[in-house]
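The other protein chains are all here in position, but one chain of the complex has been omitted.
Moving on to chain A:
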Amino acid sequence: MTGPRVAGVGMTPFGKHESRTARDLFAAAAQEAIADAGVEHAAVEEVRFGNFMGEFAEGQGHMGPLAAEAAGVHAPSTRIESACASSGAAVRQGVMLVQSGQADVVLVGGAERMTNLSTADATEALAAAADAVWEVRPGMTFPGAYALMTQAYFAQYGGTSEDLAHIAVKNHANAVENDLAQFQRAIDVEDALEAPTVCSPFGLYDCSPISDGASAAVLVSEEYAAEHDLDAPVAITGSGQGTDSLALQARVSLTQTTATERAAAAAYEEAGIGPRDVDVAEVHDCFTHAEVLALEGLGFYDPGTAIEAAREGETTADGDLPVNLSGGLKAKGHPVGATGSAQISELTKLLEGRHVNSDAVSDSPGTVGLTHNAGGTVASAVVHVLEVVA
């Protein structure tokens, strides 16, 4: 047993599609994933769909049935909402359905429509992932929340805006050739440091953009893949989820992300690996410093030591552990409900040798990739381990 296979993936370009509804975006991603998998629509037995702000952005709740219809699939369908980890959590639900034997073929994915909102309204919608009374009333925003974690980290361990700038530079560089990315544009450290301040110490280039987009994947059981002779060499060998207090102020630590640590521990245990076995990772860099928190929470670095990883070239495309070869949320874009399954889509292509940045990754059996999707200020975290098994 190797775990559910990723039989097919699909993803719209991330960016501005302000006239397109989430259902419309998801339809495109789902058709691509189903065609890529080489399965019939009728073979799909369950749908799990991630979306965060449908009610706010387009007055649309109850999106499970809408997602299934858009995909052309007449199967039970449920929307999963865990803020920016919504579709990571949807993928995990699909993994568990296959692992438990409840289904052999599951369509997972997510979509988000955001750019139809003003910046202020998008800021309000995103703030709903924080504690509505204790945090949002006095003025918590999401850049603000991560800025609070960053300032606490700087006070405890050190670190500078220039360290953060190198993370943005790296992820922009990775996106230059990725046609699905919102920003196919290289930046330098000076660009990042000279950008307008959003909230100290973050400038514009420390923040992922407001984006529209959708992503999808078809997960199948190992047996189904064999019986139907599917070309599906990547398996999800580990899945884990962690939960922490919703409000940042209620956490044990302002500088460590317990939910990521728990999700990673569970995923590593299931996959029978440790952090040193991971060859490539897509992590949740909604803000530059979020990548630092992720690398430490996932066990790639000790607490307080990942801040210079990008600057030292350790996580660049030619580094020991390439991180966010897709461009990450920073440059690929962050349509929040689509991000977790987009990480699965991009990493699967990277591992199969069919991504524009696949040269940085071996497609040989045994190559291990990891996705890390976080919700809120990492009150939710979902980690998946993907391995080339054939």
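The rule we apply is simple: contacts are C-beta pairs under 8 Å (C-beta built on N, C-alpha and C of every residue); 3 or more make two chains touch, one makes a residue touch a chain; residues count from 1.
Here is the rule we use: contacts and distances are computed from a predicted model.
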Listed names "tRNA-splicing ligase RtcB", "OB-fold domain-containing protein", "Tetrahydromethanopterin S-methyltransferase subunit C" or "Peptide transporter", with the criterion being the UniProt name of the chain not displayed: "OB-fold domain-containing protein"
Listed residues A:Gly144, A:Gly213, A:Gly297 or A:Gly327, member touching the removed chain: A:Gly144
Selected residue (touches chain absent from view) among A:Ser19, A:Gln102, A:Thr197 or A:Thr305: A:Thr197
Omitted-chain contact residue, chosen from A:Ser19, A:Gln102 or A:Gln249: A:Gln249
Chain A residues touching the omitted chain (full complex): 119-121, 123-124, 127, 133-141, 143-144, 147-149, 151-152, 155, 196-202, 245, 247-250, 254
